[in-house]
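Now for chain A:
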Amino acid sequence: QRASDGEVRIIYWQAPSIMNPFLSGGTKDIEAASMVIEPLARYDETGTLVPWLVEEIPTVDNGGVSEDMTQITWNITPGITWSDGTPFTSEDVRFTYEYCTDPKGGCAQLTKFETVKSVETPDEHTVVVTFNEPTPNPYGPFVGGESPILQAAQFAECLGAAASTCTEANFNPIGTGPFVVTEFRPNDVISLKANENFRDPNKPAFATATLKGGGDAAAAGTAVMETGEFDYAWNLQLAPDVIARMEEGGQGEAVAGFGPLMERIMLNNTNPDPSLGPDERSVIRPHPFLQEPAVYKAMSMAIDRPLLVEIGYGQAGRVTCSWVPAPEPYAIDVEGCDTQDIEGAKALLDEAGIVDTDGDGVREHEGTPLSIVYQTSTNAVRQDFQALIKDWWEQIGMEVELRNIDSSVFFGGDPGSPDTFQKFYADVEMYANTYNGTDPQVYFGNALCDKAPRPETQWQGENISRFCSEEYDALHEELTQTADLEERYRIGRELNRMVYEQGGMIPLVHRGRLSAKSNTLGGVVLNVWDSELWNVADWYREE
Partner candidate 1 sequence: MLDAAPRGPIAQIDRLRVEFETKDGRVVGVEDVSFDINAGETVCVVGESGSGKSVSSLSLMRLIEYGGGDIAGGRMLFDRKTGEELDLTTADQSLMRTIRGNEIGMIFQEPMTALNPTFTVGKQLTEGLRVHRGLSRKQAEARALELLREVRIPEPERRLQQYPHELSGGMRQRVVIAMAMACKPRLLIADEPTTALDVTIQAEILALMDRLKRETGTAVMFITHDMAVVAQMADRVVVMFRGKKVEEGPVEQIFEAPQHPYTQALLAAVPKLGEMTGKDYPEPMKLFGRTDQKIEPIPGRNEPLLTVKNLTTRFPVRGGFFRRHIANVHAVEDVSFTLNKGQTLSLVGESGCGKSSAGRSLLRLVEPTSGTIDLDGTDVMALSPRGLRDARREMQMIFQDPFASLNPQMQLADQVAEPIHNYRTARGSEVMDRVAGLFDRVELPRSFMRRFPHELSGGQRQRIAIARALALNPKLIVADEAVSALDVSVQAQVLNLMMELQAELELSYVFISHDMAVVERVSHNVGVMYLGRIVEIGPRRAVFEDPQHAYTQALMKAVPIADPRRRKTEKDLNFKPIPSPIHPVDYQAAPSDYAEVSPGHFVLTTDSGY
Partner candidate 2 sequence: MLTYATRRLILSIPTLLFISFVIFMLLQLAPGDPMAQVPLTVPPEVKQKMREALGLGQPPLVQYWKWLVQILWIEPQVLIDWLTRESWLLGWLPDTNLYDGQLRVISWQTRSPVMDIIIQRIPQTLTVVGIAYIVGILIALPIGIYSAYRQYSVFDQAGTFVTMIGFSVPPFFTGPLLIVIFSVQLGWFPSIYDTTHVVTDWASFKVQLQQMIMPVMVLALQITAQLSRYMRASMLDNLNQDYVRTARAKGLSEIVTVMVHVLRNSMIPVVTVIALGVPAIFGGAIITEQVFKVNGIGQLLITALFANDLPMVMTVTFFFAVLIVLFNLIADILYGVLDPRIRYD
């Protein structure tokens, strides 16, 4: 029964600052917006596409996708209305496309539309998206929480440079979702109420919703699991023992789900020596010793991944050595990934002639001591990892200096800062990365030679480790040409293995998303492939 269960209180320790995902791209904003505005289709908790505002998912089989893979036709379910009561039409969908592709708008989801040639609306309920070239995965535009549909009427004046002046629209978008914003306080709290015109007359069960932001993960966990002040807490990046202790509070429980998010150590394939100039540092190949297979293999062997999981993530982590750990068919199984072998690592190094020649406890490779700088962003779990891994690496005769950098600097792309992860002015660095949806093709592109950040590209580029292999590039090219799923899986596994074995990175932990829900909140289905709040319409109060 709609609006029968009172209020649902959700806490996001990162506060949403805008309700328009096209202008922000931050996860918190996308998820907050997903309570109000919706895409045509989205992924469910298993990563499967489900129709949302359309009748069915278009495929080649049902004729929704053209044979040459250049066109996809969406059929909007009739009768859907915006929260202001006006009908939802294909015109809104086309407008959303125009909105995001306006060159002055600075749309965060531009990649979704880059390959789109045109969006046509033959009638009120039909949207035809045409791509520039055959697209094996045509489910980018208007799919998932990142590209919901905006109301054309509301945003008509907000195209291009005017986008940021539409404060009212950005804070209070008219949507088709289960809730409407009553008050938006940026970076603080969002008050919402049930959408009167929601398509399912029985939903949402809650009359109002509050989405509070701020504080830290620990406080959010406490509020849900210990004091019961809130019903749902998002993304609790906390040590497992802390989570376990909070669960003892008896008010709620933690729920976990796994996507392709993976914590890894990137190995710098270029030389980060500070004595090189700023434009040569981390540009000139090779690294003095990190590309030596014995070195990076030994470093990987020295790591006790099960222990890392236990210490850092508990039920929200799994041991993996696969760069793309999900969907399952792409993942590889590496032998010895789950066992630590310090002695083996030492032996490997000894064998390769990398021994301690001057007796300072640090091995030398051709005269260069195995002395590295290990950087990461500031975060309690990462710092514990750093400490542990440093310890292990020192056991195999390396010297490790730790550095942690504030994440706003580390992940900010400021070309002027020496501390960004793209610049990689260090030997190894640790962070997590993932990709959207279920198709890793673009993500695999992150190890292509020409994606390496360098001065000419203003230090932009996704190939952080500067991994470069002709073989890899060629195989990736092949992937883009292949449509057959099984074949794609095979190529994917091959790419995965190449990066691991040729010293691109040391995968550590396959990370899940851990959120907490109150015991009295029902209907929560943790979804890592889309917004966590994707099915907030189904949530209800348990007695």
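The rule is short, and it goes like this: a residue touches a chain if its C-beta (ideal position, glycine included) is under 8 Å from a C-beta of that chain, and two chains touch if they have at least 3 such contacts; residues count from 1.
The candidates came about this way: all candidates are chains of the complex that A comes from, given by their letters.
If you're wondering where the values come from, they're calculated on a predicted model, not measured in any experiment.
Contact annotation for this complex: of the listed candidates 1 or 2, chain A touches only 2. Here chain A touches candidate 2 in the complex through residues 11, 14-15, 17-18, 20, 23-28, 103-111, 161, 163-167, 170-171, 183, 185-189, 191, 210, 212-216, 219, 222-223, 226-227, 229-230, 249, 406-414, 416-420, 422, 433-436, 457-458, 460-462, going by the rule given at the top.
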